[in-house]
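The other protein chains are all here in position, but one chain of the complex has been omitted.
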Amino acid sequence: MSLHLDANGQFRHLLDLEHLPVDGLDRLLRRAQAFADGAQAAQALAGVAVCTLFFEPSTRTRLSFQLAAQRLGAQILNFDASTSSATKGETDMDTLRTIQAMGVRGFVVRHKQDGAVAALAAVANPGVAVVNAGDGRSHHPTQGLLDMLTLRQAHGDDFSTLKVVMVGDVKHSRVARSDLHALRALGCGEIRVCGPAALLPDDDTLHGCVVTDDFDAALDGVDAMMMLRLQRERMTEGLVDSIEDYHRDYGLTSLRVRRAAVNAIVMHPGPMNRGVEISDEVADGAQSRILQQVANGVAVRMAVLESLLSAPE
Amino acid sequence: MSLHLDANGQFRHLLDLEHLPVDGLDRLLRRAQAFADGAQAAQALAGVAVCTLFFEPSTRTRLSFQLAAQRLGAQILNFDASTSSATKGETDMDTLRTIQAMGVRGFVVRHKQDGAVAALAAVANPGVAVVNAGDGRSHHPTQGLLDMLTLRQAHGDDFSTLKVVMVGDVKHSRVARSDLHALRALGCGEIRVCGPAALLPDDDTLHGCVVTDDFDAALDGVDAMMMLRLQRERMTEGLVDSIEDYHRDYGLTSLRVRRAAVNAIVMHPGPMNRGVEISDEVADGAQSRILQQVANGVAVRMAVLESLLSAPE
Partner (left out) sequence: MSLHLDANGQFRHLLDLEHLPVDGLDRLLRRAQAFADGAQAAQALAGVAVCTLFFEPSTRTRLSFQLAAQRLGAQILNFDASTSSATKGETDMDTLRTIQAMGVRGFVVRHKQDGAVAALAAVANPGVAVVNAGDGRSHHPTQGLLDMLTLRQAHGDDFSTLKVVMVGDVKHSRVARSDLHALRALGCGEIRVCGPAALLPDDDTLHGCVVTDDFDAALDGVDAMMMLRLQRERMTEGLVDSIEDYHRDYGLTSLRVRRAAVNAIVMHPGPMNRGVEISDEVADGAQSRILQQVANGVAVRMAVLESLLSAPE
């Protein structure tokens, strides 16, 4: 029995997309599509308590999981562990063990540190599931899933001829890492990664990708542009000279979008810095799938929570 | 189609009381009275998600809306947008669009800036409703409605012979503005406004009102005393000399209440500064309707949410 699968080969926790078998990934995406199409499962998690346990604040992701849990009939609780008074110096593991002892069966965990969510999953009791809602720079598996769902809706399930470009601060992005794992797993034809050298990760993370710092070239003929948020702290850290330079070199504008395929889509995990990594015109344009990504987020999280927590029939 | 009414002339958002037709106002008040009398509608909003979106904190108003939504069977979520980490620099409109994309159908919005709630309503999708829970100094329509309901309960539906005095910091009060709109719309016989000159608004806001700084005279024979909260910052801004002076000149005491009609009622939107705008004796006295206002708040909010969000039959 691993952290990822139980003794029956069933999906146990969702910690990353690296360890999720391709057929498991595909099954989740198909169920998520059903929810996106309006499938109901209002009693699937009746009587099941799910707790968001965020060691790093994120209102938006918390809300998406909360809506997903409520639509499955779960009881949802929030534990904001990002303030010290919440945990009063106890270990993260004792915090999880304590809430688990109260009868909570599902944990949606976000943490600043890489690997911290998997470490917490290791102390979960049998029958208790942990979903990684983002840890450090490592993983954000539900974001990866919702991005794949969005790509499928635009371009179909066969990714073998798909060309995707991922743009910006890949180095510090757990979204990017989860997307890269998923794109490879689903056999994406070509993955391009583009950004200033200071924001690109090590070669290992980028294996199999076409890497460039020339944004215009990178856009040529792509089917999807996956833009990443530029955190303001990259400026104070000296990794980026100025907002203006960044926008000039890596900001997605209407002019640039024309280099992509005609039916190419624009994606962004939010929250957006308008005028920095993306222009208003593109963010709100016909090719933008940014709000559809948000909608898919709820559908994906419903599929994940149902899969992990509903009683086997 | 306006922001206030949809193509069928149905009530679409509740942004202010200025644009609500009198018969719409009357219908809401009658439905609220039914809820106050114990009418149930526990399934009216089953499966509908409502989100409080507060760019300015207000625990009390949020709680009242939350109870109202729960009693209608809605799913209720809270998004506290008053901390910067919640919105991470995205625009208010992107915040609303994002939560809307998650499937939320009702927004209860509070904002520091005048007009900000109406601006947010302008980006709401068809089928999505926005309720203004207070913006700047402009509007607080559900407070206006609950005050009107309280007046009707005491003095009947015909306001033509009603004399009301509103006392205190009218200038900075959205409650006062919403009350003034509603009192005029319902044909209130006489509206008196009383307070120190520095706390009175422009003539336009006061049109049709009898204005005075003599509190004792203003109380003479009135049927209702609507006291306003004095924010402590009025002192630091130099608009009021001292708490003691303010209480002496504009504090409602038992002695002063005797100047009003014998069956006059005392109102206050809360939270009260006891010993400042109102004495303990009056706040807790037989003529006080302050807690009844709070109770009416839930009934009014149920009527508003039901009206905006329940499926047409």
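General remarks:
By letter and in written order, the chains are A and B; residue numbering begins at 1 in each of them.
Definition applied: a residue touches a chain if its C-beta (ideal position, glycine included) is under 8 Å from a C-beta of that chain, and two chains touch if they have at least 3 such contacts.
Bear in mind that the values here come from a model prediction, so they are computed numbers and not experimental data.
Within the complete assembly, A:89 is the residue of A:89, A:126 or A:238 that touches the hidden chain.
When you scan A:44, A:99, A:240 or A:266 for touch with the missing chain, the hit is A:99. Within the complete assembly, A:80 is the residue of A:26, A:80 or A:281 that touches the hidden chain.
Residues of chain A in touch with the missing chain: 47, 49, 51, 75, 77, 79-81, 85-91, 94-95, 97-104. Considering the complete assembly, chain B touches the hidden chain via residues 42, 57, 59-60, 63-64, 66-67, 70-71, 232, 270-274, 291-292, 294-295, 297-298.
Note that only the chains that are shown with their structure count from here on.
In terms of their C-alpha centroids, the spacing between chain A and chain B amounts to 41 Å.
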